[in-house]
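Apart from one protein chain that is not included, each protein chain of the complex appears where it belongs.
Our next item is chain A:
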């Protein structure tokens, strides 16, 4: 992953540029000490002066009104908030007319930001005050008074707290309770810039000591960047939060969540005062001290170890998973042409061809035999067998943040909302989910016929939407929504990828890192705990095999539904120790029993964990009990027999279950089965489920 930097030849500003903001994916506003507000269009490389302000107008920060995507509230959305060095903040509309100027601080007003819900704004000044104002510019409260200047202040993503800098400390203050303050020393020098990402709720701070540090909301350090020679003047999260960019004197650096540097560039721009990401996360604009506004594209995003934009889930032929897609040019996906022969074999076509798209490509997802590519305006679905005839559909807005793939449908997360399409490009459903920009990888999960989302407001609540599948298309109103409530904040969810709708299982990780599993469609869904201290989970895309990652081991739960019986659960669980996982490891996928783990340093670790159990599960899913039995007899593995026993019991295959239980020494179960077969052989087919339930409850 690299930054491709471009600037206009001549600077359009005549003084230091202090702030930039993206309007939409192609428009950028910039404001400079020459009192001008400029608007840049990146498609036709134009630059237009929107307004020239008064001679004493020296901007310090700028913030665009958040695009909430809710058209219900008809306020004027296109307003810009600019704070200036004379202690005022100004609300400016997109035509450059100042709608309101309010004196907010003594000395300079150093920072100003709209709240994410658009209800108010905060300002911080040299006088040490942090104030909150209504959206019309009326003072609501002075939240903070101190004797040191507040260089930067940010809203929390839920607008319920603010984060501000105080010397070398960071402080989080919750708005609804006066006492709750969380303050910690973050840097050795002054903290100049902070950013707070809505996706994973992590905070990043950059200081005069040359470090950028990532924190969670409790002030624990998550990671730290390398040391820079000059103070860091700007830091910004990418919208998805999987990387951030930091600016310093003559330096711009792109890093990932673990603080590892992807790319370093040293443009001779002077200090970079402000950096802003476009909402699709592929471009950024930076305000430079040498009067330039610098634009950068993220190129060469590979499907290798690092991206989260690519999903390698699911899958047919092993070969095309090695497919690396590079963003080489802006509107072009180019496959590496270094080895055309390989490409032929990979793709099963005669030549290595390259795909051209009319617009800039933003997101790519690969899996389930399809390649889905989202450009600014459209979405292209390529079937891997008929590569050159993609199905296309138009996107609502050009800021797509995520594509999820499942067996039968695609979920597209846009700023305007979440929509589910079939692979034929037909809109299946558009569930109403508030604030889709806060949805991250962990908070949404797509199954073949269900979509689960952690509720934005109440993170203990999970909403599961049934998606219309097959030929019947229901209107979006009668989508059935199941609401599951956990006793604790849920941090990560995953839906099982196979099986019929009424057996759909949801695995969830809560804030304590405990793993629970629940069958969604039960009348009284009950959470069964599978284990503690799980870092990351994923379902196999072909079977009901759940894999979890612990700090020092990887665990596969072959029959998560056996969680009702703890001893069965232990019998059907496979675990393997691994070391050197590094920081923040995660599970990428599991395929034929081979788990792919992404280590902290970005490398992929493939471990053979449960190849036989997965094979067994495949046989059972295909109702091939003889084959399953044969496999177990051949391999003679206790876990395998246990899996077979549990599953055969669940699927009413009593002879199979009997043999299997005998081999795992569960003799009471064997006797019970024998009793059932002798006593009521004729009723077995109907009463089995009932019986099994009574047994389970014992």
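By our rule, a contact is a pair of C-beta atoms (placed from the backbone, for glycine too) under 8 Å apart; a residue touches a chain by one contact, two chains touch by 3 or more; residues count from 1.
In this text, contacts and distances are computed from a predicted model.
Student: What protein name does the UniProt record of the undisplayed chain give, "Eukaryotic translation initiation factor 3 subunit K", "Intraflagellar transport protein 20 homolog", "Ubiquinone biosynthesis O-methyltransferase, mitochondrial" or "Trafficking protein particle complex subunit"?
Tutor: The chain we cannot see is recorded in UniProt as "Intraflagellar transport protein 20 homolog".
Student: Have a look at A:262, A:295 or A:380 and name the one touching the chain we're not showing.
Tutor: A:262
Student: Can you tell me which of A:224, A:604 or A:622 touches the chain that was removed from the display?
Tutor: A:604
Student: Which of these, A:552, A:634 or A:674, touches the one chain of the complex that we don't see?
Tutor: Within the whole complex, the residue contacting the unshown chain is A:634.
Student: List the residues of chain A that touch the chain left out of this view.
Tutor: 250, 260-266, 305, 594, 599, 601-608, 611, 634
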